[in-house]
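Omission of a single protein chain aside, the complex is shown with its protein chains in their original locations.
Here is chain A:
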């Protein structure tokens, strides 16, 4: 079977990042997964073992002093060298900010073909087929790379699978710091821990609030219902623009696209901009005071009523059930 090179993002403390599981599972469907890591200190034994659990047949651990201090280029150099060494059938990366920059640069450098923001992959007659979900899930598009190395970025949270475990072979390499004018990292502050709530991307349940929530303080109600259901918190662009919640929670054409089992929209009118980011959800529930709100056109259950009356009752009823 041909090699599939998978870039594994590590956390700042050197642990295997959350995207690794889905990426390695996707790679295992296409060939032999080779995990590439780039870090400033040698990869920890636990991280190697974890990558094996997730299906990596080989771990190609690159050490580069410049990793923390220089953006993108050390990773692109490492990917370029690994592509030359393995001649893989495809390269897989996370659709993260770092993954996207590295993929774009690698494609220019190595002459590959980009398949971006992919939600699924399959091998068919020796060809790798990428599935894209376009315009908020309104269209499903299948595409292939004609005549070049497919460089695939996988949408975060899209592939929820785990490959069979392997005992990985470890190969270590060193990479010199890249020369020339580079983008330097001066300092880093980790993202604040967002309690025990699941990540918006890939969450089974999402509770979102819109302009109808009215204020930043009132947004606590959205969070309470999310917590009662063990779900993630989202928001419409209107709520983000109004400053009720951080932009990272934005669901919509600009922002995160979600497709949970259950999506609950509170005080969201349902402009196309928002619907484009959530209309692939399995079940949609909407609560809105405006009977004519467009969100009701896509809701499996719509409740015309006051969010501040109905939601506290729902939370109370959910409590009583357990």
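We take it that a residue touches a chain if its C-beta (ideal position, glycine included) is under 8 Å from a C-beta of that chain, and two chains touch if they have at least 3 such contacts; residues count from 1.
Going forward, contacts and distances are computed from a predicted model.
The chain absent from the displayed complex carries the UniProt protein name "Electron transfer flavoprotein subunit beta", chosen from "Electron transfer flavoprotein subunit beta", "ABC transporter permease subunit", "Acyl dehydratase" or "FMN-binding domain-containing protein".
For the chain left out of this panel, the touching residue among A:44, A:81, A:113 or A:173 is A:113. Listed by residue number, the positions of chain A touching the unshown chain are 9, 11-12, 71-73, 76, 95-98, 100-105, 107-109, 111-117, 129, 134-135, 137-149, 153, 156, 180-191, 205, 229, 247, 250, 253-254, 261-262, 271-273, 276, 279-280, 283-285, 287, 291, 296-306, 309-311, 313-314, 316-318, 321.
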